[in-house]
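Below is one structure. I have some questions about it.
Of the protein chains in this complex, all but one are displayed in their positions.
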Amino acid sequence: MRNRTSRSCFAVGVIATLGLAATLSVSAAFAQSQKVLKFVPQADLRILDPITTTAYITRNHGYMIYDTLFATDAKFQVQPQMVDKYEVSKDQLTYTFTLRDGLKFHDGQPVRSADCIASLERWSKRDALGQKLADATESWKAINDKTFALKLKRPFSLTLEALAKPSSNVPFIMPERIAKTDASTNITEAIGSGPFKFVKEEWVPGSKVVYVKNSDYVPRKEPPSWAAGGKVVKVDRVEWIYIPDAATAAAALNAGEVDWWEQLPPDLIPVLQKNKDIKVENIDPLGSMGMIRFNFLYPPFNNAKMRQALLYVVDQNDYVLGIAGDPKNGHTCYSYFTCGTPLSSEVGAEPMKSKRDLEKAKQLITESGYKGEKVVIIDATDQPIVHSQSLLTADLLKKLGVNVEVQAGDWGTLITRRTSKEPIDKGGWSIFHTWLVGPDLTSPAVNFAVRGSGQKGWFGWAEDAKTEELREKWFEATDAAASKKAAEAVQARAFEFVPYVPTAQFIIPTAYRSSLSGVIVAPITLLWNVEKR
Amino acid sequence: MDTTIPAPIARTKSVSPTWRRFSEAFQRHPTALIGGAILIVMIAMAMLAPWLHTIDPQQVFPIKRLRPPSTASWFGTDMLGRDVYSRVVYGARVSLVVGLAVAVLSMLFGLAIGLVTGYVRRVDAVVMRIMDGLMSIPSVLLAIALMALTKASMGNVIAAITLAEVPRVVRLVRSLVLTLREQPYVEAAIASGTTLPLILVRHVLPNIAAPLLVQGTYVCGSAMITEAILSFIGAGTPPNIPSWGNIMAEGRSLVQVAGYLILFPGICLSLTVLAVNLLGDGMRDALDPRLARRM
Partner (left out) sequence: MTAYIVRRLFSTIAVMAVVAFAVFSLLYLTPGDPAAVIAGDIATDEDIRRIHTRLGLDEPFLVRFVGWLWALLHGDFGTSIFTNLPVTQLIGQRVEPTVSLTLCTLVVAILIAVPLGVVAAAKAGTWLDRAVMSFSVLGFSVPVFVIAYALIFGFAVELDWLPVQGYRSLRDDFWDWLRHLILPSVALGTVYVALIARMTRASMLDVLAQDYIRTASAKGLAPNQVLARHAFKNAAIPVITIIGMGVALLISGAIVTETVFALPGIGRLTVDAILRRDYPIIQGVTLIFSAVYVLVNLAVDLSYVFFDPRIRY
């Protein structure tokens, strides 16, 4: 173009572009007087109530804003947290607790005995271990605002373990008025006495959650160990930025837009390790365990032989690869209790440990009287761990000559469909896969998947009186040795009855920039003690 | 919208375009030929899949996961050790079937509804409002809802995308019909007592066929892309059965360590959609350059 207008257009264009380029480079980082920790969580936080839901993301949120009476430390010992001192009567029927000084809720109110009692009562309505404690409880009594007592009907050796439970549901302490909410209704206020405060005005569900340091929090003096010890917050503000796309999250961490990525797909480790400013670590000593869960109501898996057949063909090494990608990030665990914890063993595990035996499995299937009924595996394609297990199991079943179909959906569909007790042709299911974190599988008390409680139990509705009987016996064990033996008995039965098939133990790595220090090594995500340069 | 720019589509001829006209015009449009050739290659690949050095695309080999392309596996292996080359070749089947099925179904339904609304005044207003309503619900959301309703399946994907494309076709057919009604030869036919169905078959359909076909090609390309996007969101065809879209979707987080998971199916998908679009452009230019205005 030759005329005057076009020349001036061109000039304006050049100046605008230069101006834009200059501003872009200049408007990089603002000097920040506030230390903000930008954290990419494993999921987006939707439900704020850690009692009505067992979702891990809500549990993590709970650890931010609430505090607990006791906590489990890295040596599996129970340590006091909000409690200053406690006494157990000689007959083991009365526990008296005294709270520490200076404990306040975020609305300024002091923490009183009544708050603790109401919170524990609400928690015990939902949590299995809490229910066991409630069964043994005669009463809770507030002696004064800082001291309260628990009176038991009979000795319950797990009382303190229950109050120190690390994973879902955690007995967080809330104000009495909030704790009085019905145990099936979500609470709407997020007020606790923990080291962080929840900034509700800045919460964008599905995108961002904001916490600020609770300057009124009085941490304990001991160094932190899992959720026990002093919870000293060393940053001013924490932002949970939910990035749904893994490639984008990796790029964001690489570019320094976020500081810490809670859980990354193991396959992306090489991408991040190339960056000198990023540390990729396994800070989770217990890891998680995958599992194949059956529907016990209908054929073919209502027959124990059919389930046992899978024990002989599932190769945990394959599942480790499928889930964790690299043998470094996972290992086999032939146990119904988290390997690496006191009650884990390989008692009864021969069917899984021995050389893989397709013929024996086929024989068991024939013995079970399998007539070619359709087996439906419900799959969640948006959950890589569930998805890869589904495909691996489908492959095994095909090799065994089973009529299997994988029905794909998303996680929301899966957890809805698994509630269905209908037969296959009416929308029912035969198998689903899932995984649970280590702390949820450490003992017959917390491991709900190994139980045989039938219609009232976990999805799949496994019914086995023998398992339940052995579980009760475990609760009656009086010392560590007896406890271990009783747990072994439960496991031996589990390998016969096969409530589920454990597929692998894996650790989901975490990655954070080297400007962070003080990241706590624990099976739960904890954000205190972290410093940012 | 109620108003569309009126334009005389067919001149005075009421005879369907001959194939000779088609092929002559094609020779003048080499891009269309290229498009057609690519499409034929892809269709051939889909049909001959078992004989093209492929293995079972669903067979998992966890030990061989994430191997880069080599002489053993030409396109590498994915996160469960499945052979990417085999998946891409078989994936052509699903992608092409989705594209073609959506194109054909939306043309058929669009034609039927468009003819009715074009001719029956009373139904027109109601049906067009429903079409507007359908158009305002993004196809992606419809597909996710359908998938959430039952399970991921090819049928759901085809249904959802078709539902979203039909209103546009209805609009096109309707405006064509409205214009054609005013044509002198149609009025003459009515005056001489020809029944409605006969008018439709003899005068209306032949003149609609061309633009409809052209629109069909665009719908086909768009449907294949939409299928990829749906797989990306997690509402596409069941991922164990490969389609170009869901191979890419499953491998999306690994793009930096195993880029070939997106590269090969991506090239195939893009080439095919490009081919279909070029074909459509060529057909449109060949049949009537004035069509360009409304497509």
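In order of appearance the chains are A and B, and numbering begins at 1 in each one.
One rule holds for everything that comes next: a contact is a pair of C-beta atoms (placed from the backbone, for glycine too) under 8 Å apart; a residue touches a chain by one contact, two chains touch by 3 or more.
All values reported here derive from a predicted model rather than from experimental measurement.
The residue touching the chain not shown here, chosen from B:103, B:210, B:255 or B:283, is B:255.
Within the complete assembly, A:186 is the residue of A:77, A:186, A:341 or A:363 that touches the hidden chain.
Among the residues A:33, A:144, A:215 or A:419, only A:419 touches the chain that is left out of the figure. Note that of B:139, B:162 or B:240, the residue touching the chain absent from this view is B:139. Contacts to the hidden chain, counted on chain A, fall at residues 1, 23-24, 27, 44, 46-48, 52-55, 128, 168, 184-186, 188, 204-208, 241-245, 247-249, 251-252, 254-255, 257, 382, 410-413, 415-416, 419, 421, 427, 434, 436, 448, 455-458. In the full complex, chain B contacts the hidden chain through residues 1-5, 31, 125, 129-130, 132-133, 135-141, 144-145, 148-149, 168, 221, 225-226, 228-229, 232-234, 245, 248, 252, 255-256, 262, 266, 269-271, 273-274, 277-278, 281, 289-290, 292-295.
In this section, only the chains that are shown with their structure count from here on.
Centroids of chain A and chain B (each the mean of its C-alpha atoms) stand 44 Å apart.
Those residues of chain B lying in contact with chain A across their complex are 58-60, 62-63, 65-66, 79-80, 147-148, 151-152, 234-235, 238-240, 250, 252-258.
Contact residues of chain A toward chain B in the complex are 245-247, 250, 265, 267-268, 270-271, 318-319, 321-322, 325, 381-382, 387-388, 391-392, 394-395, 406-410, 412-413.
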